[in-house]
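Just below is one structure, and these are the notes that go with it.
Every protein chain except one is present and positioned as in the full complex.
What follows is subunit A.
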Amino acid sequence: MTIAINAQGLRKRYGDVQAVDGVDLEVAEGEFFGILGPNGAGKTTTMEMIEGLREPDEGSAELLGVKSWPRDRGLLRRIGVQLQASAFFEKLTAREQIHTFGSLYGVSPERADEMLATVGLTDKAGTREDKLSGGQAQRLSIACALVHDPELVFLDEPTTGLDPQARRNLWDLLREINDAGRTVVLTTHYMDEAETLCDRVAVMDAGKVLKVGPPRELIAELGVESLEDVFLRLTGREYRE
């Protein structure tokens, strides 16, 4: 198995808060990997250190065999990142957004238009970013992350705030992306989503990885009904911030 992500001993501290406290993760090429955890568990910080957006206080992350910090432009060509659905240029249409993002990677407008068609937004091409529905904006931001055909894709809560139809629709899209041979890493709050999509998941809390494994194995190991039960068993039931 070829390793797409190899993170060792990641730690990050913000003031008094130890946001990430020693995270080791390995993700194989072609895998669909989910990072789960309650709010404030350190999912996003972990993702950002792996992506190379933040420098870890300790530890390091290798993507496709290359260290992600310091910034390596050769590596950045090979990975795609969706930060959040609103990371768009102000007042531009869907087509103009994807053309602009494409140009950052030297992708032709024609290829960018194809990507827009792949996520089913061709008839919304002339719509401005603030006039897109939640599902359309999510699909557009995923298209912008995929426009340069990356080997490794990071998605941060891609289905948050979507209605059930839009979520299912997006799941199909994510599966296609993974079936095309790309490694996909996502964070999510939805256990059903992780259970259906992910080959393996890591459950995090308080900056640590509590458990890693395929959803079915985790369910069997703890003798519960669903991944949601696994999650609640591991992270407890009290309210989070």
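In this text, a residue touches a chain if its C-beta (ideal position, glycine included) is under 8 Å from a C-beta of that chain, and two chains touch if they have at least 3 such contacts; residues count from 1.
In this section, contacts and distances are computed from a predicted model.
Considering only "Transport permease protein", "FAD-binding oxidoreductase", "Deferrochelatase" or "Carbamoyl phosphate synthase large chain", the record for the omitted chain gives "Transport permease protein", by its UniProt protein name. Touching the missing chain, out of A:41, A:76, A:173 or A:209, is residue A:76. The chain that is not drawn here is touched, among residues A:88, A:190 or A:231, by A:88. Residues 51-53, 71, 73-74, 76-77, 79, 81, 83-84, 86-92, 96, 99-101, 103-106 of subunit A touch the missing chain (whole complex, contact as defined above).
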